[in-house]
Each structure stands twice: as C-alpha cells, then as structure tokens.
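Let me give you the structure first, and then I'll get to my questions.
Only a single protein chain was left out; the remaining protein chains are all shown in position.
Now for chain A:
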Amino acid sequence: MWQRNHKSSEERKLELRLGPPGEESPNESIKKCNRERNESSLTLGYFSTQKISSSDKPGPGGAMLPSAWPSTSYHQHQPKAKASFLQLQSCPKNMIVMGKDVPQLCCVENKTFSPSSANTAVSKRTASGPVVGWPPIRSFRKNIASGSTSKLPSGSHQHQHVVKDKVAGKNSGKGLFVKINMDGVPIGRKVDINAYDSYEKLSSAVDELFRGLLVELNLSHVGSSSCYSGQRDSCAGGNQNKEEEKKANTGLLVGSGEYTLVYEDNEGDRMLVGDVPWHMFVSTVKRVRVLKRSDLPAFTHSSKQN
C-alpha cells in the first residue's frame, strides 16, 4: 500500500510535489521526476503535424503582447522539447514548477486528434451550436418554452435550434471567419476556421491563400517566381533547392519554412498556432497572422536550446 509516510525514495522521486520557487528539493525532484517519467512507461506525447514539428517549436517568449493578466510565459526546458499548451501560465508567487511535457494530444496516424467526438461537439462550440449537457438543466426542463405537452426526448428540441441556424456540416456552428494577415502583404484574407478540422488543413489552406499572392508579389516586385519564402526582396541566400522543395511540399509555415502562424485569442493575447487542441483553438481564435520567424526573437532563443 502506498502510504504517505512510508514512501521509498524512488516513490518520492516519482511523486510530483510542489513548492514555492527557490526551494531546491521539490524543484529538483520535479525535474528528476519529469525526466524519469519521460523515460518510464508513461509516454508523454506531443502535438505534431507534418508542418509544425515540435523540435523547432519555440516558446512564445518575449513576443507576447502585454495583457491585463500576468501571463509571463514560463516553461522549463526538458531534454526533449515537447509542445504543450502550458506555455503560458499566470505566475503568482506560489507557482507550481511545471515542465512543458504535458501529454496533451496524441498523434493518431492521419487523424487529427480531438479528445473525443463528443468533445468536438462539446468544445468546438460557437455562438450557437448545441453542446452536450449544456446548459446544465434536467431533461424535463428543456422543452418548456416550446410548449410541448409531453416528454419529448431532449435531442429533438436541440435539433430544432440546430436547424434554425445552420448547416449540417461536420462542424457545429456557422462559419467562423477570421482575418488573416501576412507580413509583407498589405491586403489580408479571411478564412473560415470551421471549414477545417485540424491544424494541418488550416496550414495548407493558409499556404494556398498566400502562396498565390506571394507569387504575384514576387513576380511583380522581384521577378523570382520560385521562391516561396515570401520575402519581398529576395529569397534568403543559400540552402535553396532543398529548402524550396521542402517548402513546396510542406508549405511556408512553421517548422520548415520561414514563417510562423500566430493568432490573437479572445483575451487579446498573441499565441502560437498549434499549442492547444484544435477545438480550443477554434473557440478562442479571433484573428490569425503569418509572421516571419525572424520577427520572433524568442524562437531563435529556444531553438538554441533545442
């Protein structure tokens, strides 16, 4: 039996503990614990798509806009860099020392992971879509305004409202159009986030959107048509053919290209696209921006550490 007072030192190591910053042993034990956990049977996964590879994945770092909440980003680097949506945490005095290696999402072959199909409906809620078990009222209270005189199954009433505002698409909710701007491109675009169900698809859509535009720009300004790196003046020097090919295959987005997708969320913060589960992204994204990676100093900082 695992009793609090009779733990072996090994068990102690495995136990995540807390302490205020500055206390060595809890921090140490947590670091050790995390490392050991990494090596133990508890596999900590990371969110990755072909486009957004975790090894290049930087923390949000200093590019963050100040916000009303003390969202000093904090993360502790582990031997293997792991993507995590714990990147931004508010840091009150008694913060947990936590590593980044939170297993948030699993990679399931070609499927975009979402916690469950129920969750997709649940959390991908837009202003109107029905969510399971929300609002939290009992079934017999659901049909009152409709004037039904018998106990209808709650689903039928929900369907009425669902039909009312839209589409029998796989996504509940009407189109969620957000502005997307790209560095160096004066005219922005709009993209319907709800038309996609994964970051991969969004990435390639954004790629499509801007690639054409960049090509035009490049043609008109520079005359070089094969460089997709999007720089108006010219392509970055050296590693061209491979890079270009790679970019051609994977698009100009994070990880393999010179650009990074960031977005502004419902709290006005700038966030790196890809940190959070897709459904959470959908529910918090307000606008998207395609940034040059060189614009984000923190990225280079963490890439050094990787």
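One rule holds for everything that comes next: a residue touches a chain if its C-beta (ideal position, glycine included) is under 8 Å from a C-beta of that chain, and two chains touch if they have at least 3 such contacts; residues count from 1.
Everything below uses one rule, namely that contacts and distances are computed from a predicted model.
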Report the protein name recorded by UniProt for the chain absent from the figure; options are "CDCA4 protein", "Metaxin-2", "hydroxymethylglutaryl-CoA lyase" or "Protein TRANSPORT INHIBITOR RESPONSE 1".
-> "Protein TRANSPORT INHIBITOR RESPONSE 1"
Since one chain has been left out of the picture, which residues of chain A touch it in the full complex?
-> 1-2, 4, 10-11, 14-18, 40-46, 68-69, 85-86, 88-90, 92, 95-96, 98, 102-108, 113, 115-119, 122-123, 125, 127-128, 130-142, 144-145, 147, 149-151, 154, 157-158, 161, 164-165, 266-267, 276-277, 280, 283
